[in-house]
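The block underneath contains the structure these notes are about, expressed in structure tokens.
Here the complex is missing one protein chain, while the rest keep their positions.
After this line comes chain A, so read on.
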């Protein structure tokens, strides 16, 4: 894809893999030694390394969050969110055990409430991270409401089964637009008007491939099962099918899905502007597949210990593909008044791991 004016690639990642792996291993050792309390400071160290490796227009990005902030946020969420929620879950389960229908009702409220809180927590975590991200001494930030974002997420998740998945491209983009429209640098906002018009073709292909594959596999299973009923031998027929089926899953499902994801990222970046400059992302299906398979294997074989490396690969990838058409008027961007939350990421750190960044 050729852009109209020459687009520049102002983002670069300079971080080395060795340094990141070393940090990950030291973090593992310290986490074990401190009954995992180190993890807040460890995560902060990883972020410092991730952020500070990025330069934009030759000036480095900084991460100014601290482990203490994450720790305090965790403690607050433990008392305010987690313990009351745990009490409610225990009560609901006791009611279910005793056969009281109120228990089922309570649980059916608690599950969506938990998902809601996780979505709201993820949005708040993003606000914390952006407010601790500096470039040329100017802070990033996030406006918008965590509850509003959580409600929108819930709406998408509710519509997903009702539409047999077809709401996904629109819903995903709707949420991405909300995040980007509320992302600030200094006193200026990003603006995202990305649409999904060009995405539904790719999504349809991916959807049909996945449905066809799932249908085929279930048919094969039924067939094998019926055969084994007659002959009484299940193992020999089914064993060679499993690797074939896994390989089939990678080819038939991953390829079209990666094709869709690549389209999604291009559309999202292409619809995003900041102070007169338009972004673009040269994401291709193959690079995306390489990135995700590599990341999956690293996480799997290191049992999650090397997740910082995964994060580094994602940062490098993003820096490599992001291009900017035009240069924002930096002199017009002033420091924002909002210094962000005092403590970090409470809800997410209790209710969900969320990863390294």
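Keep this in mind: a contact is a pair of C-beta atoms (placed from the backbone, for glycine too) under 8 Å apart; a residue touches a chain by one contact, two chains touch by 3 or more; residues count from 1.
As a working rule, contacts and distances are computed from a predicted model.
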Protein name, per the UniProt record, of whichever chain is missing from view ("Formate dehydrogenase", "Peptidase M48 domain-containing protein", "ABC transporter ATP-binding protein" or "Thioredoxin reductase"): "Peptidase M48 domain-containing protein"
Touching the absent chain when the full complex is considered, from A:18, A:137 or A:243: A:137
Of A:25, A:76, A:95 or A:130, the one touching the omitted chain in the full complex: A:95
Contact residue for the chain not shown (choose from A:185, A:260 or A:315): A:185
Residues in chain A touching the chain absent from view: 12, 14-15, 34-39, 41, 52-55, 57-60, 67-68, 71, 74, 78, 82-83, 85-86, 89-90, 93-95, 97-100, 114, 135-138, 185-186, 330-335, 349-353
